[in-house]
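Only one protein chain is missing from this complex, and each of the others stays in its spot.
Labels for the chains are A and B, by order of writing; each one numbers its residues from 1.
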Amino acid sequence: MKVVLTEPRFLKDSINILSELVSDVSIKFDSDKLEIVAMDPANVAMVVFRLLSSSFVEYNVEGVETISISLASLKQVLGRARPSDSITLELDNDKNRLNVKLRGESVRDFNLGLIDIQDNEQKVPELEFPVKVTMNSVSFNEAVEDMDIISDSIGFIADQNKLQVFASGTTSDARVEFGKTDETLITVGEEGEIKSKYSTEYLKKIIKGSKLSDVVNLQFGEDYPLQIEYKVTDRLQLFTILAPRVENK
Amino acid sequence: MKVVLTEPRFLKDSINILSELVSDVSIKFDSDKLEIVAMDPANVAMVVFRLLSSSFVEYNVEGVETISISLASLKQVLGRARPSDSITLELDNDKNRLNVKLRGESVRDFNLGLIDIQDNEQKVPELEFPVKVTMNSVSFNEAVEDMDIISDSIGFIADQNKLQVFASGTTSDARVEFGKTDETLITVGEEGEIKSKYSTEYLKKIIKGSKLSDVVNLQFGEDYPLQIEYKVTDRLQLFTILAPRVENK
Partner (left out) sequence: MKVVLTEPRFLKDSINILSELVSDVSIKFDSDKLEIVAMDPANVAMVVFRLLSSSFVEYNVEGVETISISLASLKQVLGRARPSDSITLELDNDKNRLNVKLRGESVRDFNLGLIDIQDNEQKVPELEFPVKVTMNSVSFNEAVEDMDIISDSIGFIADQNKLQVFASGTTSDARVEFGKTDETLITVGEEGEIKSKYSTEYLKKIIKGSKLSDVVNLQFGEDYPLQIEYKVTDRLQLFTILAPRVENK
């Protein structure tokens, strides 16, 4: 297995965001992509990252290769790449180390030890979401940051015409509304108004994905998971499935 | 009560500075201004902030309304305002929440719970100061920061011709002198040389007011309070009265 990237940004930024949520991960290389599927240690969020083979200038993978690695170590090494460096990932012959080469004015050679992960194949659940919203990712970030002042959970209410983001604290509350526009697309199933709440702490980590794309795709249901997706056409897809906070009634 | 600001900076920066010194405050709205008068918890500094009705594009206040609020919460909400946002403050019907609307591309709506403050009307003492100095606020900041290296108290000595700022540590000392110039105005009563000392820690918080104005007005007396004032004509006034550090003799 040997792959070469000349835009380090896509891998570097994505690994930075992933490493906020998960630590040790398995990376699966197949004929058309590099894929990471991982659950966070508290089982609240599943992250799925796919970097398509079309992102690479060289992509030699035979069959399927899966390696497990410390994301913190990989993040540190990628953090040393300058924007103009090319990055080569290569599995050594014994298949117990990942060789990462940062090639710029000089060639810097890192060998990262692979690790063992039990149960290294996570399955992405099949979910059906009654609400789909496509909106500006920076506006979504600001809504989350606004609500962060008020509470450790953030609510979403969608109907045919608008998405409301809200938070309620013990003495204070806050709310922001996004109506349908050319930029903000909202589709809701026949159920009418759909409402659900999620952890502010997780949302704050997940929205760092806005570094990858100006657009975010949100999908959720009544007291049901929230899927947050950032996509770059022909390059990559990063999405997180976040469990709802269901209140006792 | 409903008031609208289109220059969030004046309110935002002032509340930031105030929140360094005081936590819960009463805000009094009357026909021509919004006013905060508060003592810091250690009774060392009194801050007075007045934002004139001429700073607002809409200013509807009937009679006098006084509300009490957590400055930390208000600061966080104002911190979410972008420079181009307008800010609306409105008291809800039950008069137990302050509604803050940040209006930009979207409208963000915050309701802050009001609090109870005993003794919510602080009186500004009537003081007579033999020394008055008007000078560049950045130069004053630098003098305070210079002295901060040496000691936790800073001394001021004024005479007809100059203001000296000094500090004495156990093995080191420092001094800077400001002579009368077009920019530095000094008037001293007939007492001759006047000397007094104040807490470095408080001064460092107070001088953040230089964000509001290039000019600072200082007034003090021999072992007597120091009044530090920042003013923007037709907009606002922020001043602090700081107790002296009187040494045992």
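Keep in mind that, in the parts below, contacts are C-beta pairs under 8 Å (C-beta built on N, C-alpha and C of every residue); 3 or more make two chains touch, one makes a residue touch a chain.
This structure is a prediction, so every number in the text was calculated from the model and none was measured.
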- Given A:Asn16, A:Ser53 or A:Gln76, the one touching the chain that is not displayed: A:Gln76
- Query: Looking at B:Ile149, B:Leu185 or B:Val246, which residue reaches the missing chain?
  - Reply: B:Ile149
- Query: So which bits of chain B touch the chain we can't see?
  - Reply: 139, 142-143, 145-146, 149-150, 170-178
- For chain A, which residues touch the unseen chain? 73, 76-77, 80, 97, 105-113, 115
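Operating definition for what follows: only the chains that are shown with their structure count from here on.
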- Note on the structure: Expressed in whole Å, how far the mean CA point of chain A lies from that of chain B is 45
